[in-house]
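Shown here: the complex without one of its protein chains, the others still in place.
Should a chain be cited, it is by its letter among A, B and C, assigned in written order, with residues numbered from 1 in that chain.
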Amino acid sequence: MSNKETLAAFFREEFPQSDFVIESVGDRRARLKQVIDQRHLRPGGTVSGPVLMGVADAALYAAILGEMGLVALAVTTQLNVNFLRKPSAEKNIIADCHLIKVGKTLVVGEVFLYSEGDSEPVAHAVGTYAIPPRQE
Amino acid sequence: MSNKETLAAFFREEFPQSDFVIESVGDRRARLKQVIDQRHLRPGGTVSGPVLMGVADAALYAAILGEMGLVALAVTTQLNVNFLRKPSAEKNIIADCHLIKVGKTLVVGEVFLYSEGDSEPVAHAVGTYAIPPRQE
Amino acid sequence: MSNKETLAAFFREEFPQSDFVIESVGDRRARLKQVIDQRHLRPGGTVSGPVLMGVADAALYAAILGEMGLVALAVTTQLNVNFLRKPSAEKNIIADCHLIKVGKTLVVGEVFLYSEGDSEPVAHAVGTYAIPPRQE
Partner (left out) sequence: MSNKETLAAFFREEFPQSDFVIESVGDRRARLKQVIDQRHLRPGGTVSGPVLMGVADAALYAAILGEMGLVALAVTTQLNVNFLRKPSAEKNIIADCHLIKVGKTLVVGEVFLYSEGDSEPVAHAVGTYAIPPRQE
């Protein structure tokens, strides 16, 4: 079972461009914080859609790695995102992921995305990862 | 604000072919029970996908009516369903809906569907309803 | 490779309650016609959403069977439907399915749904089927 530090090291090594913080992981859940700076914004003073989608995808991946170990080859097969409210440009994004099915070949999870400190979500995502067969 | 009895009467009147039971409604939530009989099954001894989708859609509608009053003209614009586990042919289907955005023109909600008595969901849906402008 | 008659016989045998007509199948495509009668309608004089979702799902299944042979155990894992226009209660529903990925374990396809004779779609669906491993 991966813990938070193992996962953080994995992301630093494998995805050096990623700049989120893993706040917690385990029990089919993961919580990430994406620090928002100028590069993540779009006109109108808000966080861009692709940034939100990227954080949702990363939160799913972190929850899966936390649950299944470092199955680096897991790949997203599908992601559905609803954009609910305009995120604040002044606040970081928090992603709360919860896996709703952990199968041998497919894992499905949902993610609520928040502007840090707010109680209403700015977006909601549901995604599927395909898990490669284990070579034994 | 609609209550359970008002809603049940509304569905009996407007959707006489519907045969679900409203177990609770209010606070941006609704819980329905679809009694499963032979007509809802498909080969392999399981509940058919369209039945699950129909119950998910009805749970969203019930939650919206419970929240906004009897806006009969609300229409589904989008529904995304993940089928997670094979539902039992022997058990009723329970739908738990939670609205995650209640806007003036769009309402978004998610629904977990269960075989009655089981703790792992058989399906998960996210849907959007468009609310017609109020004539005043 | 299944042809139209083989598929029609398969659906009659396995899904006796289904009442659509397979108009064509092959080349990663399938076209179904759902004859619409009173049972498929909802208040407001239109075809109900679950009927549209059921026809979309069946069109995906027919296209997959036409492409891969009678893999009866293929199951829908995900279906996303956009409802675009109010279908006419007076017209049959035509479903045009096109598979966009035929993988060994996952097949993805899209379906345009029309009121028969109309050029603008009433709904659009994208769905995924999981194909069980072949026992050899």
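Some points to look at:
As a working rule, contacts are C-beta pairs under 8 Å (C-beta built on N, C-alpha and C of every residue); 3 or more make two chains touch, one makes a residue touch a chain.
Treat the numbers as computed from the prediction; the structure is a model and nothing was measured.
Check A:Pro43, A:Gly117 or A:Pro133 against the missing chain and you find that the one touching it is A:Pro43.
By the touch rule set out above, chain B reaches the unshown chain at residues 77-78, 80, 105-106, 128, 130.
Against the chain not displayed here, chain A makes contact via residues 14-15, 17, 39, 42-44, 48-51, 53-54, 57, 72-73, 75-83, 86.
Those residues of chain C that touch the chain absent from the view are 80, 82, 84-85, 100-101, 108, 110, 112, 120-121, 124, 126, 128.
The rule we apply is simple: only the chains that are shown with their structure count from here on.
Here the spacing of chain B and chain C, counted between their Cα centres, is 23 Å.
The mean-CA centres of chain A and chain C are about 33 angstrom from one another, to the nearest whole unit. Under the contact definition stated at the top, the residues of chain B that touch 2 or more other chains are 80, 82.
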